[in-house]
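Right, subunit A next:
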Amino acid sequence: MDELLEILTDLHPDVDFETCDTLIDDKILDSFDIVSIIAEINDVFDVVIPAEEIIPENFNSAEALYDLIERLGDE
Partner candidate 1 sequence: MKRKRFIAGLLVVALTIGCLWLLQRLLVPKYQTGIVEGSMIEEYYKDESDHEVLFIGDCEVYENFSTITLWENYGITSYIRGSAQQLVWNSYYLLEDALRYETPKVVVFNVLALKYDEPQSEAYNRMSIDGMRWSQSKVDNIRASMMEDENFIDYVFPLLRYHSRWSELTEDDFRHIFSKDLVTHNGYYMRVDVKPQGEFPDPTPLADYTLGEKAMSYMQKMVDLCKEKGIELVLIKAPTEFPHWYDEWDIQVAEFAKKNDVEYINYIPLQDEIGLDMSKDTYDAGLHLNTSGAEKMADYFGAWLTENYDLTDYRSNEKYAAIWQEKVDFYNAMKEQQYYELETYGELKSFGANAIQ
Partner candidate 2 sequence: MLFTSYEFIAFLVLVLVGYYIVPKKFQWPLLLVFSYVFYFLADPMYLLFILVTTISAYLVSIKMENINAEMSAYIAEHKAELSKDEKKAYKAKMKAGKWRWLLLCLFLNIGILSVTKYTNFVITNINNLFAGGGPLQLVDMIVPMGISFYTFQTMGYVIDVYRGKQEAQKNPFKLALFVSFFPQLVQGPISRYGDLAPTLFAEHKFDGKTVSFGLGRILWGYFKKLVIADRMLPAVTELVQNPDEYSGAFVFVAMLFYAFELYCDFTGGIDITIGIAETMGIRLAENFNLPYFSKNIKEYWNRWHITMGTWFTDYIFYPISVCGPMLKLSKWSRAHLGEVIGKRVPVYLSSFAVWLTTGIWHGAAWNFIVWGLMNFVVIMISQELEPLYARFHERFKVRGKMPYEVFQIIRTVLLMSAIRMFDCYRDVPLTFKMVGSMFTQWDFSAFTSGALMDIGLSGADYLVLLAGLIIVLGTSIYKARAGSLREALYQKPPFVYYGMMAALFLVIIVFGAYGVGYDSSQFIYNQF
C-alpha cells in the first residue's frame, strides 16, 4: 500500500490519497494520470491492469486501487 501511495503522491503531491475517495468523480486523476499509474503499477507490482478494469469504482481511491491490484495479483 505504501508503494502505491508513493506512486500516486509522486504524480499529485498536493492530494491526500489516504482519505480521498473521489479521485475520478472529482476529476483529480485524468486519463493521462491513469495510464502513468498503470505503467508504474506494472513495474512495481508486476500486475497488468487490463482496460476493462479502468472504471471509476477501481480508481476513485487508493484503497480501491490497492484492492484491485491484490485481486489481479491473486488470479
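What we mean here is this: a contact is a pair of C-beta atoms (placed from the backbone, for glycine too) under 8 Å apart; a residue touches a chain by one contact, two chains touch by 3 or more; residues count from 1.
How were these candidates chosen? In short, all candidates are chains of the complex that A comes from, given by their letters.
Note that the coordinates shown come from a computational prediction; the quantities given were computed from them, not determined experimentally.
Enquirer: Can you tell which one of 1 or 2 makes contact with subunit A in this complex?
Expert: Looking at which candidate touches subunit A, I get 2.
Enquirer: Which of the residues in subunit A end up touching candidate 2 in this complex?
Expert: Those in contact with candidate 2 are residues 27, 30-32, 34-36, 38-39, 42-43, 48-52, 54-55, 75.
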